[in-house]
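Let's look at chain A:
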Amino acid sequence: MTGAILLWSVAAAQAMLVAAMGCCTYRLIFGPRAQDRVLGLDAMYVSAMLLVLTIGIRTGSTVYFEGALIIAVLGFVSTIALAKFLMRGEVIE
Partner candidate 1 sequence: MELTLAIAIGALTGSGVWLVLRPRTYQLVIGLSLLSYAVNLFIFSMGRLRLGAPPVLGPGGSGNPADYADPVPQALVLTAIVIGFATTALLLVVLLAARGLTGNDHVDGREPR
Partner candidate 2 sequence: MEWTRHLLIVPILLPLVTGALLLLIDELRHTAKALISLASCLLLVGTAFALMRLADAAPETGSALSLSYAVAGWPAPFGIVMVLDRLSALMLALTAVLALAALIFSMARWHRAGPHFHTLFHFLLMGLGGAFLTGDLFNLFVFVEVMLAASYGLLLHGSGAFRVRSGLHYIAINLAASLLFLIGVALIYGVAGTLNMADLAQRLPAVPAADRGLLQAGAAILGIAFLIKAGMWPLCFWLPSAYMAAAAPVAAIFVLLTKVGTYALLRLTLLLFAPGAAEATGFGGPVLIWGGMATIAFATFGVLASQAMGRLAGYSVLVSSGTLLAAVGMGDTAVVSGALFYLVSSTFSAAAFFMLIELVERAREPGADLLAVTMEAYGDEAEESEAEERDDEEVGVVMPGALAVLGVCFGLVAILLAGLPPLSGFIAKFAMLSGMLNPAGLGAATATAIPGQTWLLVALIILSGLAALIAMMRTGIRTFWAPLETIVPRVLVVEVAPILGLLALCALLAVQGGALLSYTEAAARTLHAPAAYIQGVLGTVQPGGAPR
């Protein structure tokens, strides 16, 4: 029973996270400005990381942890590159 509840709620959580990604996609596409798109991508990365964690919970496997860890440690590299590009027009000076 509790197992079923868990699976159901994980599925629901996944649906919510995907929905969150969908919202981010809206910003990604429609902006309106570049910073909104970058913000959307950043938020999308976080949602994706959470989605990876929920998949881990659902399958009971720890091997997906690395994926989440990589997003946590390195995911910001691409978004700060984008942000810096907006600010300076150049990523590395």
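Candidates were picked such that all candidates are chains of the complex that A comes from, given by their letters.
As a convention for this text, contacts are C-beta pairs under 8 Å (C-beta built on N, C-alpha and C of every residue); 3 or more make two chains touch, one makes a residue touch a chain; residues count from 1.
Since we're looking at a predicted model, the values are computed, not measured.
Q: Considering only this complex, which of 1 or 2 touches chain A?
A: By the stated definition of touch, the match is candidate 1.
Q: Mind pulling up the chain A residues that touch candidate 1 in the complex?
A: Per the touch definition, chain A meets candidate 1 at residues 58-59, 61, 63.
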